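Only one protein chain is missing; all other protein chains are in place.
Just so it is clear, A, B and C label the chains in written order, and each chain counts residues from 1 on its own.
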Amino acid sequence: MIYRETGNFVTNYFKDREIFPLKFDKIIVIIGLLFLYLYVPTTSEYTLSAHVVPILAVGLATVGLNILTGLTGQLSLGTAGFMCVGAFSTYNLMLRIPEDFMSLPVALLFSGIFAGLVGVIFGLPAIRIKGFYLLVSTLAAQYFVWWFFNSYAWFLNYETSGVVAIPPKMYDYWGLGNLLGIDMQGYPARYVLALTVCLALTYFAKNLLRSNTGRNFMSVRDRDIAASVMGISVPRTKLLAFFVSCFYCGVAGGLYSFCYIGNVDLMIYEIDRSFTILFMLIIGGLGSISGSWLGAIFVYEFPIVFTWVGDTIFQGAFNTAVVENVSNMVYGVFIIALLIREPGGFAALWATTKQKLRMWPYPH
Amino acid sequence: MDWVYLIEVLVGGLMSGVMYSLVAIGFVLIYKSSGIFNFAQGTMLLFASLTFVKMTENGIDFWTSLFIAAGIMVIFGIATERYVIRPLANQDLLALFMATVGLATFQEGFSQFVWDSDVHGLQMSKFLDIGLLDPAPIFMSDHIPWLDILIPKFDIFASLVAGSLIVVLAFFFQKTKTGLSLRAVSDDHMAAMAVGIPLQTVWAVVWAVTGVIALVAGLLWAERVSVSFTLIEAVMKALPVILIGGLTSIPGAIVGGLVIGVGEKLGEIYLADVFGGQGIELWFAYFMALIFLIFRPQGMFGEKLIERV
Amino acid sequence: MTDILKVENVTLTFGGVKAITDISFNVREGEICAVIGPNGAGKSSMLNVINGVYLPQIGTVTYDGVERRTINPRDAAIAGMARTFQNIALFQGMTVLENIMTGRNLFMKSSWLEQGLNIGRARKEEKENRLAVEKVIKFLQIESIRKTPVSKLPYGLQKRVELGRALVAEPKILLLDEPMAGMNLEEKADMSCFILEINKEQGITTVMIEHDMGVVMDISDHVVVLDYGKKIGDGTPSEVMSNQDVIDAYLGVSH
Partner (left out) sequence: MATIPGLVLSNKQKSPDAVALRYKQLGIWNTYTWNDYYNEVSVLVDAYNKSLSVSKGTVVAVYGNNVPKLIFSIAAVQTLGGIVALIHPESTEGELKTILNNSNAEILIAEDQQQVDTFLKVESECNVKKIVYLDGRGMATYDNSKLNSYDNLVSEAKNESIDSMISGLSDNEVAFYLFDEHEDKIYKVSHEAIIKNSTKISELNKLSQNDSIVSYLPLSIPTNLLFTYITSLVCGMSFNLPESNQTIEKDLQEIGPSILYAPSFVYKHIITSISYRIESATQSNYDRYMNHYKKLMNIYEKEVSGNKSLIDSIQKVWVMLTTFAPAKNVFGLTNIKHAFVSDGVLSKVNFDFFHAIGVEIQHSFGQAISCGCISVQPDHSVSSENVGAPLSGTEIKVNENSEVLFKTDCLGENLSGEANVDNGWVNSGYVGSMDNSGNVIIDGRTEDIVTLKSGKKFSPESIENLVSCSPFIKSTVIIGENQDSNSAIVIIDPNSVNSWADRKNIRYTGYAELAAKEEVRDLIKDHIKCVNETLDDHLKVKRFVILHRTLIMTAGEVSKTMEVMRKNITTNLNDVFSAFEKNESKFTVNDIDQLTYDLKVNEI
């Protein structure tokens, strides 16, 4: 209804490849960016710490899983493991390399690369093993990584409690704190860092998706024999998908520890988290970057909203166990219902709505 | 080397392998008949045993509880086929897998929502008066005189149950009409439909049977580890088992279970030091499966795929 | 004219079942060679051996002067072989444009980092290869569906898109597995025209499996007849049609 495509024509192939081809979309994007950068940091610390930052972290991991599972068709249950690698790498890079050479954004980048390399190692079997059989490799990654960091206390700086708090100085990178006169450990600063990283990596993923690499990923997913007949190296493509995907998970792990909870804790990278992220992916829609974000928002926010409803309407009738169980039931129902009605998840629902709006009032 | 100790370890491994196999059989049944990788197997265990335990806790006697729990699992299996699997019949296998992940999540929430999230103990010796299940702490190993080794009595009981379950299943598939239809379906869906086998009925039966197997497996697992959320992890343990076994083969599930069970135990004893830490059984099974699959991607008894193009 | 492809004494078995038995034939550069034969004659297997999808137990394939027993499908593609499949093997999750773009993947030299950042070489390549793809789209007259997901297309158009995906790779030799199967008369006529034009105007050698004898007789320069995995005829269309073995095979004389 609001979409006005008349008069929107492309005169070269660059324009035809734009992510937001319509003027209307571009305006919305600019308004959205202004909102995210100027308004959101001024909201309460609670909003940032309980809603926005954690969604950014898990959403990024969902995008990562999407690259591997949604785009390349390689099923993975090791997401939390790769996040764990990212979180521990970031911490250790910050801890062990002199401040002059290391800063949080750089550490995040390198821990992404570490996680990516670990991903490649566990992705190697994918060259020979196909389909569900590959689950065993990603599960091995999940359990091995967890066990590894649990067994070697060096990585936690010999902290016996299994949790290590992140020292405030680690947040102060590039002297920005003094320069801008802000508290870099405060949530607004953490949020801006997380947001910038997420936007940059989302843009990167979107670019990959519409380039040769993305098409190679999808061709391996859709028909690997045809892909190899087209000259695509299937093993290389799969390993690249593992690397990129795990890079994202690694960075997401770093963000989760540093920007959200403020400590490095092994317990949050158990297999449940891999599943939560898988739910986000399925509900959001496989193969769609924006879907991953929608899925992350839904899965993360549902229990919070449900608790809130319980607190305000039913005078706190729902204890945590009820919230958790109901949430699980709702996720399950959503996953099944979406798979039956709209296998593309929220992203497909959104795309259909958009298409309907474009063709409105006609059905096609 | 202490041979007796080794044999004890091996036997112990075999016994826990049996436990894995019990979970794996349910997996294989469903995979074989419909190609669905049923991730909800673990939550079915939880749901079945929780249902049973809650009934016995409320004073219903053992056999009635067992019967009702089995009935509930059958209904649940049929409902799953009708409302989850059938509407997704033409989707690809990944989507079906995802659906079972959804089913698992739902079931996990549902069973704990309907019953509760507490940890329940289950002592079958309270109900069953079999010599093998003395009221004495059953994990205390018993001396088997002629071999001169110690084996927990419960493990023997579990093996017997598993063995009889397999015999019953074998009979079911070899002799009954439904069983035969199921074998036909697993060979070729299209051909089975063409000769008039009602695919959906067969699937419903399979899901119902799987539900009952889940009950049996659930009770035995619960006896060992208690009835709680941790039962779901049984499915994680069963994964390498069925993958080594080869997804489509019941003998594969059993052999795979034994291999993993024994391998894990041996690994824990002989390799833990190499890795400088305890608890390598957390991941050792997966590595075993992984290395195995690299050499034989279709698993031990799985069918080799010739991709037609 | 030289032989671009030489198949020599190829035997292929699947677990004891012989799909192809001792087959030899040559394909000359620039010709349209049709491989015909009843169902199960081993035609598709033959094509799969040529571009390395199946590995024959015995025999060699000499392509472009290089003799080898096995080849990896990817190396075959790099060496200039492109093909279509009997049961359309398009990438169902992608649009027509994206599908055909995958055919250009060997021309994309930029790294994934450049592509992810959408800078320099990656942007340029995307543009240049898009142009090549658009030319093929125009050639196959599928402009109106370029942004349609292939899964929504009717069968005949999917076949056309698949041909486009093979063609855009600028192959030296094109292997077509039943390009006209399941098409109506009009679609067949279009497809025949496309194949002829590809062959005559772009000079691409074409090996084609086809059932429709009318089409085969019309457009091919050379026909190889297979039956039960063995070669029973080889020659020009008219020679093959007068061959008694071929007539028997087609009229179903019992073996």
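The definition used in the following text is that a residue touches a chain if its C-beta (ideal position, glycine included) is under 8 Å from a C-beta of that chain, and two chains touch if they have at least 3 such contacts.
Quick caveat, the model's predicted, so the values are computed rather than measured.
Undergrad: In the intact complex, which of the depicted chains does the undisplayed chain touch?
TA: A, C
Undergrad: Check the options C:Lys109, C:Lys135 or C:Lys152 and report the residue that touches the missing chain.
TA: C:Lys135
Undergrad: Would you write out the residues of chain C that touch the absent chain, in ascending order?
TA: 97, 130-131, 134-135, 137-139, 141, 143-144, 146, 193, 197, 200-201
Undergrad: Which residue numbers on chain A touch the omitted chain?
TA: Against the missing chain, chain A presents residues 1, 3-13, 15-16, 357-364.
The definition used in the following text is that only the chains that are shown with their structure count from here on.
Undergrad: Based on CA centres, what chain would you say lies at the far end from chain A?
TA: Taking each chain's C-alpha mean as its centre, the farthest from chain A is C.
Undergrad: Can you compute the centre-to-centre distance for chain B and chain C, using the mean CA position of each chain? Integer Å is fine.
TA: Computed from C-alpha means, the inter-chain centre distance equals 47 Å.
Undergrad: Residues of chain B touching 2+ other chains?
TA: In chain B, 309 touch at least two other chains.
Undergrad: Could you check chain A for residues that touch two or more other chains and list them?
TA: In chain A, residues 225-226 touch at least two other chains, as defined above.
Undergrad: Report the residues of chain A in contact with chain C in the complex, numbered from low to high.
TA: 12-14, 16-17, 204-205, 207-208, 211-216, 218-219, 221-223, 225-234, 240, 244, 287
Undergrad: For the complex, which residues does chain C have touching chain A?
TA: That would be residues 51, 53, 72-74, 76-78, 82-83, 85, 89-94, 98, 101-106, 108, 110, 112, 115-118, 122-123, 125-127, 130-131, 165, 169 of chain C.
Undergrad: Residue numbers of chain B touching chain A in their complex, please.
TA: 37, 84, 87-88, 91, 93-95, 97-99, 101-110, 112-113, 116-117, 236, 239-240, 243, 247, 275-280, 282-283, 286-287, 289-290, 293-294, 297-299, 307, 309
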